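Removed from the display is one protein chain of the complex; every other protein chain stays in position.
And now, chain A:
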Amino acid sequence: MDAFTIGAEKISSRLWLGSSLYPSPKVMGDAIQAASPGFVTVSLRRQSAMQLRQQVSEHGHWHILLQAVATSGSRLLPNTAGCHSAAEAVNLAQLARELFATRWIKLEVIGDDYTLQPHPLQLVEAARELIAQDFIVLPYCTDDLVLCSTLLELGCPAVMPWGAPIGTGRGLMNIYQLKTLRQRLADATLIIDAGIGKPSQAMAAMELGYDAVLLNTAVARAHDPVSMASAFRQAVDAGHMAYQAGLMVEREQAVASTPDIGKPFWQQAEVRL
């Protein structure tokens, strides 16, 4: 899978993967290996000393995740999942930077608990503050053009509009708007984050010219997450390759591919019913 850069940093893959919801730590690790993602998203929560020890034990999530990330060439991308205000998100991002020793942050500020739609105003406020604090901010946002432009102008090196609400698997709900974003923000790094349910939907995002996709549930909740991770990897690869190759322009009318010249006589005979 081809690498690309965000800011000055080389990202090894255009498929990014969440680390949640897998049936076991081992399956999570194997899925990460199969996907070879550019980033693996993680979070941080309150934990007791006992929970902490379980996490780092040989069969614990954290131990296996770190191994998989190291061997697949991925990076960790901490998120601010669950935050509902700029202040909460900034606090959690600071703790994430301390814990994971990275400036990268996937900025999430939720504005509606039912749809998990990002709060645009709080998101902008949090992004401004975190950029001032030298974070590399990748905001999870809606597909609103003005919001995405504002986040880029603030200094976000990429924006991550949703394809559909988190965990729904409904794919690219608003193709028109996503195309508009790609056209109007031609030089920006755009990543579809959330809502992808099938490899074909990830491929469609890449065919639109998006730079990467970030997903979790579609792989983690598959009957065979490892195979699904592999399927997504190939789909993202194929979609990006197709975009680079240049997709044909759709036409209203059928146009024969086979030349007319040199047809044998029987194809010219009148058809009798």
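As a convention for this text, a residue touches a chain if its C-beta (ideal position, glycine included) is under 8 Å from a C-beta of that chain, and two chains touch if they have at least 3 such contacts; residues count from 1.
The working rule: contacts and distances are computed from a predicted model.
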Protein that the absent chain corresponds to, by UniProt name, given "XdhC- CoxI domain-containing protein", "Sulfur carrier protein ThiS", "L-lactate dehydrogenase complex protein LldF" or "ABC transporter ATP-binding protein": "Sulfur carrier protein ThiS"
Contact residue for the chain not shown (choose from A:3, A:52 or A:242): A:52
Contacting the left-out chain in the complete assembly, out of A:6, A:124, A:148 or A:166: A:166
Option from A:78, A:139, A:161 or A:239 whose C-beta touches the chain left out: A:78
Among A:42, A:107, A:164 or A:178, the residue in touch with the chain that has been omitted: A:42
Residues belonging to chain A that touch the chain removed from view: 18-22, 28, 41-53, 55-56, 61-62, 65, 78-79, 81, 91, 94-95, 98-100, 166-167, 216-217
